[in-house]
Structure formats: structure tokens, C-alpha cells
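Below is one structure, written out as C-alpha cells, with a few remarks after it.
Certain chains of the assembly are absent from this excerpt, and the rest are unmoved.
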Amino acid sequence: MPSPAPPNVLLTGFAPFGGETVNPSWQAVSAIEGELIAGHRVHTRCLPVAFGAALDDLRTAIRTLRPALVLCVGEAGGRAAMSLERVAINVDDARIPDNAGARPVDQPVVAHSPAAYFTDLPIKAMLAALQAARIPAEVSQTAGTFVCNHVFYGLMHALRRRAARGGFIHIPYSPEQAARHPGAPSLDVATVQAGLRLALQVALTTSTDARLSAGAEH
Amino acid sequence: MPSPAPPNVLLTGFAPFGGETVNPSWQAVSAIEGELIAGHRVHTRCLPVAFGAALDDLRTAIRTLRPALVLCVGEAGGRAAMSLERVAINVDDARIPDNAGARPVDQPVVAHSPAAYFTDLPIKAMLAALQAARIPAEVSQTAGTFVCNHVFYGLMHALRRRAARGGFIHIPYSPEQAARHPGAPSLDVATVQAGLRLALQVALTTSTDARLSAGAEH
């Protein structure tokens, strides 16, 4: 009798946007395709940087894979550390157009839905593990109001009645990108990959989050 | 027959915290006490920087004054502009103790309540007016997880069934404070006062917010 297939994890990155030719989120995520982490099989997807379409693809992947956990990863040019996002808010407010040319202003991600969802990943335990492994990491109190927050909100909304947990991690520019953004910090893709593997490992094996402060005065 | 008293506005600042001897939010707010703005009488209060107690005082003032609009103002050392806060989230996560020594970690502001509230002030119209008046201003997507966010969340929760609108503005250090924080930006209290008067004027006279992007990619 064959052993049962391991449960699935869905790990997503994004396509390039904002004039970039690569997106380090997909560079980091795609290398983890098929790996077995904490007894779960990692399936990766590259989402378009487009309001609506990104969520369509995400929902399709969730229906297909029935993952136990979903982690979405996006680029945050200007940040210096892997940012474990705490909360997704129900608003699209685009300073720049998405890759399909859309630029919504103050539209809800999902109409008639809550103002926000908190992640249900153990971000404090993940933060502690990343810091112990000497990988630059932080908890972030905002995922912005562009496609990343849109996907994060849509993810948590999609999971609200499923036995699955979800979260979002923002990552810095890669050094290759930062070379064209004077003064901007970067993090190499290999370090990000190690961080994502560790983050998944902790998320899949932690039932109660650590009680550690990672707040902000403002 | 005497003319009726004008409707009230409640404008709050905070006491000093974090080792400071002044709080520019109260310095700016207290000077506006009693003024008449857009036909409304401004009443000011200084809130303690303490989880719980700050909200107790705020709720008492709301019950007493029955204001048509409440604007809370807090110090955000490190920011360079007046920050119109978009959203309050239902979590207390204190990196430093409050003035009463409390340091909650990942506690809800109000148990069994929504994850977040959006302000219902017209922050885009307020932003446009401040920028037109050449006062440094921005929309902010996070009010943090300390006493400022606590008060902002508690405010919006308290107003949820009242015919009153509410919002929160973070302000930079004053120059006097920044003199002791090398590299930190500042904004003089007179400019902040002018900004607060203008913000209240716009908030009290705008029914539909402007449709302007003031989002963030992350």
C-alpha cells in the first residue's frame, strides 16, 4: 500500500513590476519548488502584479492544492529586512499602476468584508528563529495598499472558512536591483531562500505563537 | 432668545513619554483650546500615555462633550511630516513600557471586536489642503501598535454607533526634541498648529472625500 502524499504548502512569489526586470520574490520562491519541509510538500506559483488577476490565480491554486498553509512573498524595495506582515487591510490605493495599467484609489479588496485580517501564522516565533539564524528580519505593521496587500487580504479572506493558515512576507531588493537604486538596501536571494525555508519550518511546527514584543510606537 | 451653542469638536494631545519632557502633540493642541473652527467649538484634552487610562479619559470626554468630530494627535518621533492615519488595528504590542509601566504584547485593544477600523475623516482632502498650504503632510498606513494606535482604535470603536466622526494625526518631534535625537527630523509647533486648524477646517466642511492616491507599495 503506497504511503499517502504529504500535505501541501503553497508558496507564491510575484512577477517583476515597477520597471524591474526581475522580482526577487519569485527568484527566491521558485528555487523551493517541490521541497519537503516539516513533512509538507511545497508548491510554488508566480502571481501577476495585477489587482484582481493575482487573486484569481491565488484562489485557483488554493482550490487545486488544498494547502495546509499558504505563504505569499512580495518585493518591498527600500526595506532592509525580511518583513513578516502582521495585518492586511481592506483597501486598494495604488500610487503607481499595476502591470495591467489599473490604478484603483480607495477601493475595497473585497466589498462588504472586514476592514482587516490578521495573519494566523506565528510571526513572533518565525521572527525569533530568523534572528537566531542571523537572517535580517522584522515584524511589519503594514503591507501597504498595493497588490501585495491586495493578495494578502484576499488570501486571508479566502482562508477564513478553511482549515488552512496564511501569511505574507515582504523581502528587500536583491543586490542586482539595488545596484540601480542608489542608497537602497538589498538582501541576497540565497539568504532570502534560507529565510523562507526556516519561516515555513517554524510556521508548520508551531501551534502557539511566541510571546515576544515586535511592535512599533507609530 | 440666545443663539444655540455651536457643536463641539474634541481635539486631544498626549503627555510626554519615552524619556521626553514635552509632547509636541499637547503643545500644539492646547493652543487651539476654545477656538471656533467652521462653526464648531474646539475642546482640548491631554491624554495619559497609558494603555486603558488613555481610553477611559477619551471616552469620558466624548460622553461629556458629545462632539461632532474627534481628532486625536500623537507624537511620532522619527517621522518628518504630519501623518494622517488611515487605519487603526485591534492589537496592543508595546516595544517600550507606557507611562504606567504596562507593556502588553499582542493583546486586543477591545476584545471580540473587529480587526481594524478605518478613519471616517476625509484624509485625502485634508492631505491636499495641507500640501496646498505648504505644510509637510502624508497619509500613513499604520499608526503602530502602542498607545497612539490603542487610542485611535478605541476612538473608532467608541464612535461606531454615534453620529460623530473620528481620526488620528501623528506629528514629528519638535525641533527642541530633535536637538537631542541626532539625525531625527522635526517640525515646529507653530506649523503643526496651523496644520491642525486646517485639517479640522477641511474635515468639518467636507462630506465626500477627494479621490486622490496616497497609497504605498508596501
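Letters A and B mark the chains as written, and numbering starts fresh at 1 in each.
As a convention for this text, a residue touches a chain if its C-beta (ideal position, glycine included) is under 8 Å from a C-beta of that chain, and two chains touch if they have at least 3 such contacts.
From a predicted model like this one, the values you see are computed outputs, not experimental measurements.
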| task | May I ask how many copies the whole complex comprises, since the file places only 2 of them? | result | 4
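FYI, only the chains that are shown with their structure count from here on.
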| Whole-Å gap separating chain A and chain B, where each centre is the average of the chain's CA atoms | 31
| remark: So, in the complex, the side of chain A touching chain B is made of residues 18, 74-79, 83, 86-87, 89, 91-96, 103, 105-106, 114-118, 124, 141-146, 148-149, 170, 209, 211-218
